[in-house]
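Here the complex is missing one protein chain, while the rest keep their positions.
Chain IDs A, B, C and D follow the sequence of writing; residue 1 opens each chain.
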Amino acid sequence: MLDLLWLVVALPLAGFAGLALLGPLLSRRAVSAVGVGSVGAAMVVALAAAWTFIERHPGHGAWVQPLWQWMHVGSLDVSLSLCLDELSLVMMLVITVVGFFIHVYSIGYMAGDEDYSRFLAYMNLFVALMLLLALADNLVALYLGWEGVGLCSYLLIGFWYRDAANGRAARKAFIVTRVGDAGLIVGLLLIFAYLGTLNIQDVLVRAPAQWAAGGALATTAAALLLAGAVGKSAQLPLQVWLPDAMAGPTPVSALIHAATMVTAGVYLIARMNGLFVLAPAVMTLVSVIGAATLVIAGFSAATQRDIKRVIAYSTISQIGYMFLALGVGAWAAGIFHVVTHAFFKSLLFLGAGVLIHAVGGEQDLFEMGGLRRALPTTFWAFLIAAGALAGLPPTGGFTSKEAIVYFASFSPQSHWLLLAAALLGVFLTGLYTFRMVFLAFMGPPRHEHPHRAPASMVWPLAVLALGCLATAALDWPADLGGRAVFSDFLDRVLPPAASLPVGQWTVPALQIAGVALSLAGIAVAWVITRPARVAGGSAAGLRRFWLAGWGFDWLYQKAVVRPLLWVVWMDRHDPVDRVYTGLARSAAAGHRAMARAQSGQIAWYALAIAAGAVIVMTIMVVLS
Amino acid sequence: MMLLCLIIVPLAGGLAALAAARWSDRAARATALAATVAQLALACVVWAVGGGLTLGAGGAAMNVDWTWIPGLGIRFALFVDGLSLLLVLLTALLGVQCVLASWRSIQERVGFFHFNILAALAGVTGVFLARDLFLFYVFWEMMLIPLYFLIRIWGHQRRLYASLKFFIFTQAGGLFLLLGILGLHFVHAANTGESTFDYLRLLGGHMPLQWAMPLMIAFLISFAVKLPVVPVHTWLPDAHTEAPTAGSVQLAGLVLKAGGYGMLRMAVPLFPAAAVQVAPVAMALGVVGIIYGALLALGQRDLKRLVAYSSISHMGFVMLGIFAWNDLAIHGAIIIMLAHGLTTGAMFILVGLLDERLHTRDLGKLGGLWALMPRMGGAAMVLVMGSLGLPGLAGFVGELLVLLGTFKVSVPLAAAGAAGLVLSVIYSLRIMQETFHGPRVTESKLPDLTPREWVIMATLIAGILWMGLWPQRFLDTSQPAVKKLQESAVALTEARR
Amino acid sequence: MIAAIPMEHALLLSATLMALGLVGVLVRRNILFVLLSIEIMLNAAGVAFVAAGSGWNQTDGEVMFIFILAMAASEVAVGLALLFQFRKLFGTLDTRAAATMKG
Amino acid sequence: MDMLFYISGVVAVAATVMVITRSNAVHALLYLIVSLLAVAMVFYSLGSPFVAALEVIIYAGAIMVLFIFAIMMLDLRQTEPAQRTHLLRPRAWIGPVLLALVLLGELAWVYAASGLGRDASGISSPQQVGGSLFGPYALAAELMSLLLLAALVGAYHLARPDWPSQESGRPGGTP
Partner (left out) sequence: MNAADVQAMLPLIVTAAAAVAVMLAIAIRRSHRACAVLAALGLAAAIGLLPVAAAAAPREISSMLMIDRFALYYIGLVLAGSLAVVMISQPYFVAVGRGGDLMPEEYYVLVLLAASGAGVLAASSHFASFLLGLEILSVSLFAMIAYRRDQAAALEAGIKYLLLAGVSSAMLVFGMALVYAARGTMHLTQLAHGGAGVLMFAGMAAMTVGIGFKLAVVPFQFWTPDVYQGSSAPVAALVATVSKGAIFALLVRYFWQMGSGTAFPGGDGATGWNANATGGPVFWTFAVIAVASMFAGNLLALQQDNVKRILAYSSIAHMGYLLVAFLAAGRLAAQAVGIYLAAYFVAKIGAFAVVAAMSNSEGETQQVRDYRGLAWRRPWLAAAMTAMLLSLAGLPLTAGFVGKFYVVAAGAGRGLWTLAVILIINSAVGLFYYLRVISEMFRPAWETDASPQAAGPDLPRVAWPTAAALCVLSAALVAIGVYPQPLLAVIGLLP
């Protein structure tokens, strides 16, 4: 079954090719069949492959399926190969499973769109490239997937291309992530230059052997990879693109900007764990970035009016948690949060999609309200997801977040500030999540007849809600009687997280504190969303600052974009050309001056001859 | 003989097209198409026969070596290796596209037009195949005149200015090449007593640095103008912008490659010791080109001009790669040349198609065309992505290899080159945004790609994908040639170890 | 008739005549006078030849003088013919009139 | 005989100065004839009587007469006023005279520096000259005939009257 692994990537790719080339010719139904079916088939193959992998349990190692040689020049040997190990397996499953349900959801959500086939084509392409990213066994192939999903993100954010604002958002996403990618590519260069390979396994073997821990090379390499991760995962300081990326259709937000692509940065760091371990400074940086991001994004999320922007900021914030986890060495916890986050965040987006659909495209929370009765299934699914996001038991979110909070306090790399940030984040998460829930579902209904969503949109919500709950079982805390199945599974490829010795009651205490803080946040949310206060939803002072995402956009506009545009503007006529124009002008001036000497006057010509005679005579006589 | 045929076929085809035009325009087009297809087929045969050829191999069936001007040891000699072969393949492929792309857009003086197209093709092919430096120079200049006419007669509004500028720049550069070739000849003659212009004999001759340096610079100036390298690039935007589509394709796809080829084949291997000294400056100029070209591309409103400046940016990578001079960088430079030929060639054709339909290239007057022409939009998307170096497409392979190679030589330059990738995203996406995306500018119905146009685009895009996903076939072709080049330029190769 | 004139002196005379002829060519604006001045210069060259021939005790100088004479005659003949036509078309002999072509 | 050379030399120079400064064509021509005669005396003093005779006969005789014909035909006895005022302006003279002086100075220096030390006193009879002209220089003499032919044809073409439709009023003529 593992031999068919390539199909996981190839099926969505084939779906893309079919839709791109033949899309306009196919019926809507056929388009759905191809677009969703390809991902569904990929999911089946992925599950089968995963099952085989786990069952056969090929020892401590990865299963590699070489596809073809990509480039082989001198010492560079890059092949396209798929590599299945515990980590990529997890990612593969998340991508295919969550991806499949989002595709199903899209059938209903995009039903009215004239570019339906194009949409599914892009989505299929995305799934294929994301899988390639996850399964790549070398950094170049990973980069192929990395850039490829960036392209899909760009295409899908700007899917409704007629609105120039969407196009702007799409370009912003591509360009900002590309800034990070420039760092990533330099990191690749550095790794190849000093380790002589770009194969991930080889790098992880050679790096500790050749590079001293904490050395400059390891630190630089890790920092450069981190730059790529920061860009892709919308972490400080490159987080600005993600809120704007909400311009795309909601399934896109769910799939790309919540469940999969934005967590690629986390995946990259986890994938290259052996390298990051060699660079403690960078590890600290990762955790600091994560902590700072989660707090900053949390505040912003709490002030947004647009439901999708709330979720977007929450995504940034949650990825901050993941970074925090990675930074303190809790690899499995970080990845576990990726998994749970994929479920509850995509569910949130899909739910938001239903809401938006219901109220006729309106995204402003303050224009919603009271939708609980009209959309009961959605309400309950959304509630479960919100609970997971807020870290309430018994959801997957609870387990993963508690694990992160735990390691933030008791990992050898932990610091009380990290813990404080994590806990503050928990509070904020509860606050903004339930502010959203309350504003959307509670209170008096503002819409007489909300649109009912089709079944294809509703049942994926239910499945994902189940997923939110089910994932909790994967790593249920031991003190609550669970088993760390997931962590153990991943610990075969990732370094096990170290922990300081802790007392018996410490873990439950932390859990209680987490839940309590979350509940406190919910309570605050309840208070501020009371109808009486809703009217005062106008932004002022700090709230406006948070609403605007801490002014990062403003800063970049002033510090980067404007100067760049100024340079471009000054430069647009190619100043170098002036030099040549000047040369041509001076030649023309020379021509005019000399042409004036050609006066036609015989006397003048004769004078020239006489002068010439004198000059020639002088040269000859003087030199002889 | 096969190599001679590669040159003769387009030349004869050009004359035949000129003659056929008396009969009908259609006949002229058909003749030209037949000639270019024949050349492509011939090139493919050479490729199939001797994939990884090294210089001089292949015997008389392949090569030609006739006495020409014995007094100075000038011979009519052709050779081929993997490097030349790849570029010849590109030439032949783009030749077909040029004829196809002009099928409808050129309605005036059709015979003369195709004569010029094919003559330029023959010239470029000759440049890639010439073994004798004198012959190389002859072909080098020979391709200019047809291109001049293409711009002058069938160009856009500022064709007069652009054609003059193009001609004078490249010819001035060419004259320095002439000087360099002669200097090389005489220094070689003085050292060995052998009067020859044969590349293979001039190669590896020991030359004192005080001679090698000025000669190298003379060669370099000429190639830098063609490539082009900032600050001798300013002919390019004007020429590319004002040329008719086929002219732009030839300029971008072929003429620029001649510059890169010259550097790879001549400038460095003939003067390795001087190249060691020049390399830092040359690489820095390459990086300057990458960034300067990208900045200028950002500032343009004319779509064609934007693409033209992006060429400067891309060619900066070629310069960087050549002077980094390790196997990775050289291969990268070769792949970039090929990729740029396909991508930018296709891009110019695309702009031509837009111009045909909308009669404007002003980005401010375009937009929202996806709804009208989704196929063309899709093609444009692939090309734009190829231009910004998306992995999986041709350009990325080259850029990656160049950067990998450069990093081993100079970390800051490699980093700066990588930074250029960010700028390339900005201008490339702007193309997409302001043509196919954004609000619609016209309500009138515009035809999407016709079958002919579809074939052009599909071929080129297939090539781009092939080279992006499976470049090994190309790398294998050029590998022995590059190895030979490196062995010739021992000094620089050593310096890079 | 034994004279002991240094050759330099004769050559100096010729040079002086040459210079005067040159001044005439440069200063005069009448075509006729310019022609006259050219005759002076040719004559000066003749003097130099005769002096040199005399100095080297050869007849070559004198033969050359004869050729110069023929040359002067030819130039004058064609020159004066041109002069007539010029006067006829331009109505003047001023060299400044012969400046319609320039630049 | 020395004195003859120097005196006639001075006369030649003085007369030549007069030629180039006169505004009246006939006067100038007469001074030129004086100058040529003086040069003939110089030739004589240099021991070249045959050439001296030729100078008088052909130069002063034939060629100058051509000029006189021309002056008469063109009615140039009265000079145009513009010519005269031009000649009175010193600025017209400065440049040419300076140039000529530099040239003369250089030549004088060259003569002094070259140190020939020869006397221009070789005497050649008309016989010798003739012998040489039709001996070693026979070919050149033939060429001279070609030269004169060219002059003849050229002058004839340029100066022939308009034909067949002769313009009236303007003087034309043959030399």
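One rule holds for everything that comes next: contacts are C-beta pairs under 8 Å (C-beta built on N, C-alpha and C of every residue); 3 or more make two chains touch, one makes a residue touch a chain.
Just so it is clear, the structure is predicted and the values come from calculations on it, not from any experiment.
Within the full complex, the chain left out of the display is in contact with A, B, C, D. Between the chain not shown and the residues B:168, B:200 or B:371, the one that touches is B:168. Mapped onto chain D, the footprint of the missing chain covers residues 106-107, 110-111, 113-114, 116, 136-140, 143-144, 146-147, 149-151, 153-158, 162-165. Counting the whole complex, the residues of chain C in touch with the unshown chain are 7, 11, 14, 18, 21-22, 25, 31, 34-35, 38, 41-42, 44-46, 48-49, 51-53, 55-56, 58, 60-61, 63-64, 67-68, 70-71, 74-75, 78-79, 82-83, 85-86, 89-90, 95, 98-103. Remark: the residues of chain B touching the chain excluded from display are 68-72, 108-109, 134, 137-142, 144-145, 148-149, 152-154, 160, 163-164, 167-168, 171-172, 175-176, 178-179, 182-183, 185-186, 214.
Simple rule for what comes next: only the chains that are shown with their structure count from here on.
Per-chain Cα centroids separate chain A from chain C by 96 Å. With touch defined as above, residues shared between interfaces to two or more other chains in chain D number as follows: 95-96, 99-100, 103, 107.
Counting partner chains per residue, chain B shows two or more touched chains at no residue at all. Of all the residues in chain A, the ones that touch chain D in their complex are 607, 610-611, 613-614, 617-618, 621. By the touch rule above, chain B contacts chain A in their complex via residues 230-231, 233-234, 237, 292, 295-296, 298-300, 326-328, 331, 368, 370-371, 374, 378, 381, 385, 390-392, 396-397, 400-401, 403-404, 407-408, 411, 414-415, 418-419, 421-422, 425-426, 429-430, 433, 436-440, 469-472, 475, 479. Chain A meets chain B in the complex at residues 20, 24, 68-76, 80, 118, 140, 143-144, 146-148, 151, 154-155, 158, 161-164, 167, 170-171, 174-175, 178-179, 181-182, 185-186, 188-190, 192-193, 564, 567-569, 571-572, 574, 576-577, 579-580.
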